[in-house]
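A single protein chain has been omitted from the complex, and every remaining protein chain is retained in its original position.
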Amino acid sequence: MLIRTWWCALTSPSDDGGALRTEEFELNMGPQHPSTHGVLRMVLKMDGERVVDCDPVVGYLHRSIEKMAENRTFTQVIPVTDRLDYCTSMTSNYVYVLAVEKLADLTPPPRAEYIRVIMTELNRIASHLLWYGTFCLEIGATTPFLYSFRDREKVLDLFESACGARLLYNYIRIGGVGQDINQKFLDRMIEFLDYWEPIIPEYEALLDENPIFYNRTVGVGTVPLEMCRSYGVSGPNVRAAGVAEDVRRDDPFAVYKDLEFEIPTEKESDVFARYRVRMRELRESAKILRQCYEKIPSGPYGLPLNYRFKVPEGETYVHIESPRGDIGCFLASSGGDKPWRCKFRTPSFVHIQLFKKLLEGVLIPDIMAICASFDIVLPETDR
Amino acid sequence: MTPQEFAKHLGANYPDHQFEIDPLNENCVLIPLQLVPQCFELLRDDDATQMDYFDFSTCVDHPPDRLDLVYSMYSTVYKHRIQLKVVLDRQNPCVPTVSHLWVNANWNEREMYDLFGVFFPGHKDLRRLMMPDDWEGHPLRKDYAHPNLVVRPD
Amino acid sequence: MDGNYAYVALFLLGGAGFVCFNFSLASFVTRLVQSHRPSRTKGMAYECGEPPSGEAWVQYNVRYYLYAMLFVIFDVEAAYMIPWAAEFRKLLAELGTLMVVEMAGFLAILLLALVYAWRKGALEWT
Amino acid sequence: MTESVFFYLLSGLVLSSAWSVVRNENLFHAGLSLILCFVGVAGIYMNLDAPFLGAMQVLIYAGAIAVLLLFGFMLTHDLMKARHERNQHLAGILIPVLMALLLVGTILNAQWHASSGQPVNFGVASLARRYMQQDLVAFEMVALLLLASLMGAVVIARKEEGSRE
Amino acid sequence: MDLVTAYTGQDVALVLIMLLMLALILGFIAGSSLILIWAERKVAARIQNRVGPMMTGPRKFAEFSMWTGGLLQTAADAIKLLVKELIIPSKTDAIPFIAAPVLIVTVCVTAYIVIPFGPAFSVSDLNIGVVHVVAISSLTVLSIVMAGWSSNSKYSLLGGLRSAAQMLSYEIPLIFALLGPILLAGGLSMQKMVLAQREYGCWFLLPSLLGFLIYYVASIAEVNRPPFDIPEAESELVAGYVSEYSGMMFAMFFLAEFANMFLVCSVAATVFLGGWLVPFMPVPDNPTPVYILLGILTFFLKTSFLVFIMMWIRWTFPRVRPDHLMNLGWKYLFPLSLLNLLICAGIAVLKDVYKLNGWGISLASLGALAMVMLLLQVVRIPRPDTFLEKA
Amino acid sequence: MDLIKKIPAYVERIPNGGILMTGLDWVLNNAKASSMWYMLFGLACCAIELMATGASRYDFDRLGMIFRATPRQTDLMIVAGTLTLKMAPRVKLLYEQMPDPKYVIAMGGCTMHGGPFYHDSYSVLKGVDKIIPVDIHVAGCPPRPEALMNGCIALQDLIRGEKVGRKRDRPGLRHIDPATNLPLLVRPDTGLIRPNQIIMPDQLRVLS
Partner (left out) sequence: MIGLSHYLVLSALLFCLGLYGVLTRKNAIGVLMAVELMFNSVNINLMAFSHYMMDTAGLAFCVFVITVAAAEVTVGVALVLSVYRNRNMIEIDKLAELSG
């Protein structure tokens, strides 16, 4: 009877063409999940281990930074921008300050420009090290995380000696910087670089020659160039697609015109390429820092400005290169001492949109590798 | 291309309309509301402009009656960047979507819908982005009030 | 029955007893120090801070089944190979190379099975 | 005496877990009882001086077949239907009960002559010799059987998979 | 043989001895896990430029050196877990949920019966020794499936299923890798394995080096240690099948992980590294007390070394993706384990038919190894695809 | 069950029972204090400092603190960073999913009172102690790793003062200093301070 039943069931024509009835189920990844970089939530539709559909949900860290900027004087906004992207406070300070300076038509003294470049590049190193650590953590390697943090602490020491803070600096000010740096700082910086540059190959050696790492990253999460354009991908992520696009080169701000550096690119545009680009950028930052050490002029480090100075009416948009990509600030002033509207165009906001497309059809472990490889930071997305 | 050239280029394509440089921002061209999707499509696809990269779009609230919508875009071919401004009615802000032209516009428009209450007909997925779904009001408007909002004593 | 095997039974019981003892001890201690405070929200399944959507008991991919199936087949194969391997040296003395040939035939057929599964893509995790 | 103690304990375990296998409304629990039953049967083999067979019972039945069945259950179950499912045919109860009476009656009435030959070893040594000598054909057929079943299962399982795309 | 007839009048003593053995093994498992967990944290700390637990335990020790700090850390963890509330979430299937940790520890404890800690120093030297370990350990899968299924949490279920598939896949190479030494030893009993290595004059590591590597990799996968920890991958599935376990129930899983780690390493040490055989020391036929002590020490040293390597691996490699893991198991390790069996058969023939001594066997196995390396160069077993493209 | 809860009270009544209970207190409290497993859970800026605290230079592990990803196995929730209104219900749920005994450290200004986001922010919860009971507040924006560790040590002292069989003294919001009946705050430079000393979110002083 049993066999007959099965036989009948098998041979009789099925009613729906034998579609696979794997039940799709919804899986919440985040807001509290070890590898969603803070409070990103992804609502995943899963078919077993495979993602069918992904809906990134942001806003869990929406702290109304743009609203707060409207109620503070131009100077008071700077600490708020610190919190815009806490991994690279310097760049978010910088982009805002640049926007104000452009509207108010101020030109900082050359020494301040150099200090800004030094701080931005140091912060790029800190941010990339942070990225390297968390990226490794997410693909399951714990130890590189600790190595990168060990060296990141040394960068933070430098910041601390310059402005007294480890993470949120409030250092780049309108018309200059918060405090001057001295020769000792610069010497310590070079000392750090001498120590640290030989370590970069060690970071790479931990991963590069590891077949597990290759298998997990090569060919995973490929973003074709057209897709990059349509989504507005920028920074290391677009450079991994083979385009040497860098605001420092294309639209040079500060003294980047005078500095020699390469724009590292890779062709494949997969997770591995993005990793390679960032590792090579570390070296370029070191190169820039060494040039700054040679070239930094003496002189004043800022302009004397009134605390409640007024900015003429107008609107402007400036953008610079943050470690994550193209960060911009759209600033509108109504002629008072407070911004009328301050909007930040942030790279993470752009990159998170990619996930919906990229995560279709990948396995769960690839979600981690892909998400981590874009170096998203949630406060920047949510603002 | 400079903004002046942009304005001229657009004027050549749409002879019935006026294109001016925004008095507030020398890099910004004012666009009439009626032209919103077509004009953007032209900018993206025209060989002379090729604005293939959508930077961002945002709103500037000017109570009591004006709400400016600013688009910023860039051409990776010609390396020029331009802002475009559309002036909306603050009481009933409504502008056709451009999210089918650049994917990046998708979330930007959702954000504006969320924070400014601008409505984008034609947008596929117009939900709140930042605030919870049951949130009331549009926080970035100048006249927004909320019990949680403590005004800074200055 | 070989008395040694009584150890297996004893250890099975003893291990289970050990864990159960631990559980009851923990249960007692948590009540003693009043850390046993169940509540409705505490009983909710963990899903990254969201209230869980739907049942977790959903039907999964057939992929896992294919691996289990292969495992059964080769596990059974092991059941034949272990006695053979354990007696290899004695059988070698008794039967000579014949037993090697016999096992080679057995293995060849099963390797065919492996190759078949491989070619059919049963070893691919989709 | 230990043999009797173990026998009765194990029989109790086997029969009660088997009862749970056929009666339990939750199929997952039934599967778990099945494993317990398998382990009990393995104990019975040990009691019968065949430890290797017992180990194989645990390895194959409890470790592999039961997992396969549990997987089968997980992959096909539907929560609404899995609970409360049992046919209560009269025949379904009558036939087994009658059969049990018949079998037990026969067994208890029959005269079993235990062989008085010298004790044999039920370990791997005799098994290996049987495979290589007396049961050689069966041994090779087993390989064929396994191959065939694997092919069948792969074909059945993959066919559906293919029809998805 | 019947216990009563064999030990008339001594059955009480016998039962007492058995219970003592049980208590010893349970104590050993608990104690060794406590030490192993502490050691793991210290090793991890050393590898990661940290100091690891320092504040728990006598301050004097912590002041003495990094390696003596935090001795009581795991004890504190254990007591704390005792105090923690046991949560049984409302929608779980309670019976399997509680039974899963019970089963996993029970299985592990039972497998310890046959481990030869020293000459004549195992709980009971069952004559199916190796098979006993393998068969009993195969029940671990069930525990994990039960834990994953009954938790009624998606992360648990995904972890449980993944883990089951992984353990099933790696059990096969594991068994087949053990077949080589079984064949060489000509028996299944663990003590016999050790004695056979004395008879051969060399550890089975040499004749079946391939087997050792396969066994070691497969056993890492079996005990779900990184880089094969996909079932409980922290960054993916939160905590996999233990996501919903708290307090003592979680502690049991934790205990079982480390006890299992010690178990697989001690099996490897016995089967491949000569167990309690002291290197460079002739083994007396009737071991003297000194030799027994030395043997136990040797056994623990060998096992600890293997455990240390496992920890080292854990903190070094990224996690393997499940599909690559399956590829590795089925397409790479399994065929290689058959090859290993072939080599072992050859060595056994050399030993029995050509009466080679230890040196001869070592030489022959090195030769076989060279052949295998050559073979692997010629016949490329398809590796996970992408690596080849890049390389 | 109620009987078990009364055991400590009965034991203390028998002669020398108090010593027994004190010994038990000592063992349990020291175990709890030396093994605080915290939830891997970062909200904002402070999360980076939390990570740094776990990393090589500061090394949480030396206090016996390791992270667990699931709330079921954690004792301590370090609320690191700004808590928004959208996130608040999730944090509350996570807190409730932790098994007792559980502790909370509010790290950074945002978690105390909204920090720099106190004014003009419509979406930030002004103090996590509005939704979950907080044991220790660590000031700073973000607090330095040393400050966080100091906060953890203060929490350890708090735990060591507990008594078996009594509900933990946690009257709603902040932990109360028994000496002054005022809430306790922890700062790295001055140690424990009282909140009537005004704490400015220290990054907010601007150039004038």
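Here are a few things to note about the model shown:
Labels A, B, C, D, E and F are assigned to the chains in the order they are written; within every chain, residues are numbered from 1.
The working rule: contacts are C-beta pairs under 8 Å (C-beta built on N, C-alpha and C of every residue); 3 or more make two chains touch, one makes a residue touch a chain.
Quick caveat, the model's predicted, so the values are computed rather than measured.
Residue C:79 is the one among C:19, C:32 or C:79 that touches the chain missing from this view. Residue-level contact of subunit D with the missing chain is found at 3-4, 7, 11, 14-15, 18-19, 21-22, 27, 30-31, 34, 37-38, 41, 44-45, 48-50, 53, 56-57, 60-61, 64-65, 68-69, 71-73, 75-78, 81-82, 85-89, 91-93, 95-97, 99-100, 103-104, 107-108, 110, 112, 114-120, 122, 126-127, 130-131, 134-135, 138, 142, 145-146, 148-150, 152-153, 156-157, 159-160. Against the chain not shown here, subunit C presents residues 62, 65, 69, 72-73, 75-76, 79-80.
In this text, only the chains that are shown with their structure count from here on.
Both subunit A and subunit B are touched by F. Greatest Cα centroid separation from subunit F: this falls to D.
When chain centres are set by their Cα atoms, the one at the greatest distance from subunit E is B. Note on interfaces C-E and C-D: more C-beta pairs are in contact across C-E.
Centre-to-centre separation between subunit C and subunit F, using Cα means, comes to 42 Å. Here the spacing of subunit A and subunit F, counted between their Cα centres, is 31 Å. In subunit B, 130-132, 139, 144, 151-152 are the positions where the chain touches two or more neighbouring chains simultaneously.
Multi-chain contact residues of subunit D (touching two or more other chains) are listed as 2-3, 51-52, 56, 59, 63-64, 67, 71, 74, 124, 160-161. The part of subunit E that touches subunit D in the complex is made up of residues 2-4, 93, 95-96, 99, 126-128, 131-132, 134-136, 138-139, 141-142, 145-146, 149-150, 161, 164, 168, 171, 188. Taken in their complex, subunit F has these residues touching subunit C: 1, 4-5, 7-8, 28, 70-72, 90-91, 93-94, 96-97, 99-101, 164-167.
By the touch criterion given at the top, residues 22, 24-25, 27-28, 52-56, 58-61, 70, 72, 76, 79, 81, 83, 102-104, 106-107, 128-132, 139-140, 142, 144, 151-152 of subunit B touch subunit A in their complex.
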